[in-house]
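This is the structure, below, for whatever I ask next.
A single protein chain has been omitted; all remaining protein chains appear in their positions.
As written, the chains take the letters A and B, and residue 1 is the first residue of each chain.
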Amino acid sequence: MLIAYSVEDIHRLVGEGRVEGTAVKPVSSIAALSKAKPGDLAFLGNLKYKADVPGCRASVILVPEDYDGHPTEGQAFIRLPKPSHALARICREVERMLWPKPEPGIHPSAVVQPDAQVDATAHVGPLCVVEAGAQVGPGAVLQAQVYLGRGSRVGQDSWLMPQVTVMEYCVIGRRVRLLSGVVIGGDGFGYDTNSQGVHEKVPQIGRVIIEDDVELGANVTVDRARFNETRVGEGTKVDNLTQIAHNVVIGKNCLVAALVGLSGSTTLEDSVIIGGQAGLAGHIRIGKGSQIGGQSGVIHDLPPESRVRDSPSMPYLVAQKVHILKSRLPELFKRVATLEETAAQLGAAEATPPRRKKGE
Amino acid sequence: MLIAYSVEDIHRLVGEGRVEGTAVKPVSSIAALSKAKPGDLAFLGNLKYKADVPGCRASVILVPEDYDGHPTEGQAFIRLPKPSHALARICREVERMLWPKPEPGIHPSAVVQPDAQVDATAHVGPLCVVEAGAQVGPGAVLQAQVYLGRGSRVGQDSWLMPQVTVMEYCVIGRRVRLLSGVVIGGDGFGYDTNSQGVHEKVPQIGRVIIEDDVELGANVTVDRARFNETRVGEGTKVDNLTQIAHNVVIGKNCLVAALVGLSGSTTLEDSVIIGGQAGLAGHIRIGKGSQIGGQSGVIHDLPPESRVRDSPSMPYLVAQKVHILKSRLPELFKRVATLEETAAQLGAAEATPPRRKKGE
Partner (left out) sequence: MLIAYSVEDIHRLVGEGRVEGTAVKPVSSIAALSKAKPGDLAFLGNLKYKADVPGCRASVILVPEDYDGHPTEGQAFIRLPKPSHALARICREVERMLWPKPEPGIHPSAVVQPDAQVDATAHVGPLCVVEAGAQVGPGAVLQAQVYLGRGSRVGQDSWLMPQVTVMEYCVIGRRVRLLSGVVIGGDGFGYDTNSQGVHEKVPQIGRVIIEDDVELGANVTVDRARFNETRVGEGTKVDNLTQIAHNVVIGKNCLVAALVGLSGSTTLEDSVIIGGQAGLAGHIRIGKGSQIGGQSGVIHDLPPESRVRDSPSMPYLVAQKVHILKSRLPELFKRVATLEETAAQLGAAEATPPRRKKGE
């Protein structure tokens, strides 16, 4: 946190509860009960960790109102109706202090074309480039070394971290967060292969639309559409190093983990969750509320509320069985070999009754 | 598209065909017949979509010369020998209008070392860095915030998008397109581990050569060679977030999809196609014209024209069978268990004839 809070600061910040004891050391970090040291804030959010409180060395501990222990020497408790809510409030406050919104204005080192429109309340940081016809909305932040291409728009209160690239004619909604290294609007990967085996570029003349409240992780890439648009829906969050190809349409409130590949023209309906390193083929549709496990490979449409895993993907419960059985394949091969021997003996026995009978 | 075309503009652009009807609205986007709205251009490229034309709401539709329907009120047709060729011509024109080549010259905010050689017809955009001894060829474009390292060369008419990094002593051919976030010439990943388990860096003193007409997607990384060179062959296209390790040699006209990993010293011969998220081990050779499915893991050489999938990779047809059978493993285990019971009964029967015979 890098900021020191007294127990009184924290009490004020939380806005409720009752302080018990005196913290000798100001608090400058947050830690789990079992790992906290003096100078840390800890909290009893889940009663199953209750036994960790008496030995906890944190300077301040947030506990439920009715917690029955007491602080040690030099330690303070804050007794609260909901310690986890109080913690969330503290974290948001710390976040605001550590990342205050930069002052409005255009840094003198930024290169902003005369006909770009930067709102008076927006911040364009050092060494940014804002091209002709681009628009930066009220309260928006281009932190540093950001590239905003010709005719692109950044909506109200969006925040583009250092070294984000938004290519030409793309639209970034409101309250969007683009982490460093994000590339919006690179050309889609489209070629026609001619009779000599040469790949001729198919023009990619569409754009990218990032709706409100989206967050894209570091080094995520979102390609511009061939025609029309590639779209990331409202409230969707995407983790680092994920690839979103041309003409992909992502619905609202999806969660896409890191290193995922979404191929061209694929659609995610709302509230889809995709685990890390999963890959989706092109031109498929994933139904609302579906969940796709990490490292899955999905090559067909999925109905709403699907649960799949594996590559190629299978229903989750099948995949779980298959994974267990797969590791038992050596055993199965042996069992089949044994059966074959048995069958050979039995078959031989069966094939010879006349002779055996004869011998009887 | 962000540009409005009248039907006459489009007719002129296409350079052939015959207009029928009058488009009330100028055209500013391209859409499928079934999805088009007024203001869109649609096209009947494949006759199987013929039934979508009568209900299509596009302002302008490109149709084959002999198409037997007629435009609705406020709609225009352009009758053409090959609507898809006309569409390609329109797209290329739109592309040229949306991405006109920047004017020659060095932006005053760029930092260009005195002994760098920038051709008079090249463009070095805002906040680029061009280091000592670097060369920028005729008509080449460094769009903005590009880094071109000491002694590196960019060939004629190549285009480096914003925030591309080309490290020292690398060679970029002609008509190459490097999308934003590409890193050329980072150190290869090479260490000698000493007896204390410490990884000592092996110097990476080779370079990277990108041949003519290559396109590398956003955030692609191509490492410099240990000695000699890492090479991407003429006409090869690589999609976003792919890793090309040191001393990899890629042939001509390959297609490599997103998030692929090519390990050190591996060779792709010409016209190899690799699906997304596939990984290739180091020091292997992939024969000409081979196709490697998405998410495959290839650990051995492949002969020319191979078709493989899965990790570790198998011939495509085997993999397809195995994937189906894998999901039937639970059934197979049950069948084998049943057989074992049967065998036990039969075997018991077979083993006891004397006693059964006795009892008879």
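As a convention for this text, a residue touches a chain if its C-beta (ideal position, glycine included) is under 8 Å from a C-beta of that chain, and two chains touch if they have at least 3 such contacts.
Quick caveat: nothing in here was measured; it's all calculated off a predicted structure.
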Item checked: Hidden-chain contact residue, picked from the options A:L13, A:I284 or A:L332 -> A:L332
Item checked: Of B:S29, B:Q145, B:S158 or B:S290, the one touching the omitted chain in the full complex -> B:Q145
Checklist line | Candidates B:L33, B:A76, B:I90 or B:L127 - the one touching the absent chain | finding: B:L127
Checklist line | Identified contact with the non-displayed chain, of B:G105, B:G261 or B:P330 | finding: B:G261
Item checked: Contact set of chain A toward the excluded chain (per top definition) -> 1-2, 29-31, 88, 91-92, 94-95, 98-99, 107, 109, 125-127, 144-145, 161-163, 177, 179-181, 215, 217-219, 235, 237, 239-241, 253, 255, 257-259, 270-271, 276-277, 294-295, 311, 323, 326-327, 329-330, 332-333, 336, 339-340, 343, 346-347, 350
Note to self: Take the complete complex as the reference. Which residues in chain B touch the chain that isn't displayed?
What the structure shows: 109, 111, 127, 129, 131, 145, 147, 149, 151, 163, 165, 167-169, 181, 183, 186-187, 189, 191, 197-199, 201-205, 207, 219, 221, 223, 227-228, 241, 243, 245, 259, 261, 263, 277, 279, 281, 295, 297, 311-312, 314, 318, 321-322, 325-326, 328, 332, 335-336, 339, 342-343, 345-346, 349
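Keep in mind that, in the parts below, only the chains that are shown with their structure count from here on.
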Check: Using mean CA coordinates as chain centres, what's the chain A-chain B distance in Å?
Finding: 24
